[in-house]
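Just below is one structure, and these are the notes that go with it.
Omission of a single protein chain aside, the complex is shown with its protein chains in their original locations.
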Amino acid sequence: MYLRSTQELTHAAAQVILQGAIAQAESMGVPQCIAIVDAGGNLLAFLRMDGAKVLSQLSATQKAITAASSRVPTGGVPGDVELKLAFATGGQLTNLKGGLPIVIHGQVVGAIGVGSGTGDQDVEVGQAGIDALMAVLS
Amino acid sequence: MYLRSTQELTHAAAQVILQGAIAQAESMGVPQCIAIVDAGGNLLAFLRMDGAKVLSQLSATQKAITAASSRVPTGGVPGDVELKLAFATGGQLTNLKGGLPIVIHGQVVGAIGVGSGTGDQDVEVGQAGIDALMAVLS
Amino acid sequence: MYLRSTQELTHAAAQVILQGAIAQAESMGVPQCIAIVDAGGNLLAFLRMDGAKVLSQLSATQKAITAASSRVPTGGVPGDVELKLAFATGGQLTNLKGGLPIVIHGQVVGAIGVGSGTGDQDVEVGQAGIDALMAVLS
Partner (left out) sequence: MYLRSTQELTHAAAQVILQGAIAQAESMGVPQCIAIVDAGGNLLAFLRMDGAKVLSQLSATQKAITAASSRVPTGGVPGDVELKLAFATGGQLTNLKGGLPIVIHGQVVGAIGVGSGTGDQDVEVGQAGIDALMAVLS
């Protein structure tokens, strides 16, 4: 009643995710900023690939924080509330595509946020990062 | 002429409001972030329920501040000015639904802001909090 | 290797802690701001007691965040680095007394931060909050 059990990503896991995302981005020829946060939205790992946009550091991180908080992929908030939510959270909640929750055994343990490509490219790279973790866990 | 009488919520009142809101949220199965502020917009009480979104802490608080300031429920600002108001207040004024003023004897003594559900769920939980206070006052 | 098990405070636990702290503050006749955060520093619960200082909301919260991050009571940072740490963390790390980690089975699951009294009073109230949780857990 007073405590609940949960799981956390280790930094070894964060590195596996990062490598998977980088490999995908390289195969697509799209340099990316990649951020991984824990379930509480605190940064675990980050990499800006050669040629990725400098400001995408910020958006990639906010995508990851948003996905960790909402527990669904970013980009699905209705258009009539997305800017209100952005303002009300000091810009932390973003509705840009490219943030994906990392779900293990039905529990969100963190999220990945990717930015510097198109929204669809960002999602593809983020998913590859998650897939890499799932591969080593299975 | 130089002073006017006013009333303030005690922290006992804030706790009653919080309990009423929590009970409603539990009965709905929707975990919420619940913030209660005084008439000046300063935080009196807050609770993040198990499973509520982390970023909703921020939006719930801004909803409460907005409702305390405007003295009407949040969400009613015309669309052509809501973003201007958000900008002009550094994001503190939000037009998201879920902020309700707490009115006693015709005077706004504070507000409750709720976030993590849909706008309508947030309003329902906030109203339950206010109702709990009214029940002990009557 | 890729996941580690951990425990989180529920909001029921946060409320027990809050009640214990409030009771102690009332018995001392010292109104307090009381903040409880999870292990990642995100706010779980907050209460500002009648007569507590408004700005202590901020310091109480930062004390809690600092204790959750450093995993030791606040106030022990050497004087020659405390301001540097405050600056380097945007003011989030504070060396004011009144922040205590909440340790269960040797693991930090969160922290309590108390502010509005003297440093020693703040610590006493924070400890009473933790004691209340330990009492229900044992």
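List of remarks:
Chains here go by letter, A, B and C, matching the order in which they are written, and residues are numbered from 1 within each.
As a working rule, contacts are C-beta pairs under 8 Å (C-beta built on N, C-alpha and C of every residue); 3 or more make two chains touch, one makes a residue touch a chain.
As the structure is a prediction and not an experimental result, all values here were calculated from the model.
Across the entire complex, contacts from the unshown chain go to A, C. For the chain left out of this panel, the touching residue among C:G40, C:G113 or C:G126 is C:G40.
Within the complete assembly, residues 4, 40-41, 65-66, 68-71, 81, 83-85, 87-93 of chain C touch the chain that is not shown. Contact between chain A and the absent chain runs through residues 10-11, 14-15, 22, 42-50, 54, 57.
In this section, only the chains that are shown with their structure count from here on.
Taking CA atoms, the transformation carrying chain B onto chain C includes a rotation by 180°, reported to the nearest 5. For the pair chain A and chain B, the distance between C-alpha centroids works out to 31 Å. Separating the centre of chain B from that of chain C, both taken as means of CA atoms, is a distance of 24 Å. The multi-chain contact residues of chain A, meaning those touching 2 or more other chains, are 4, 40-41.
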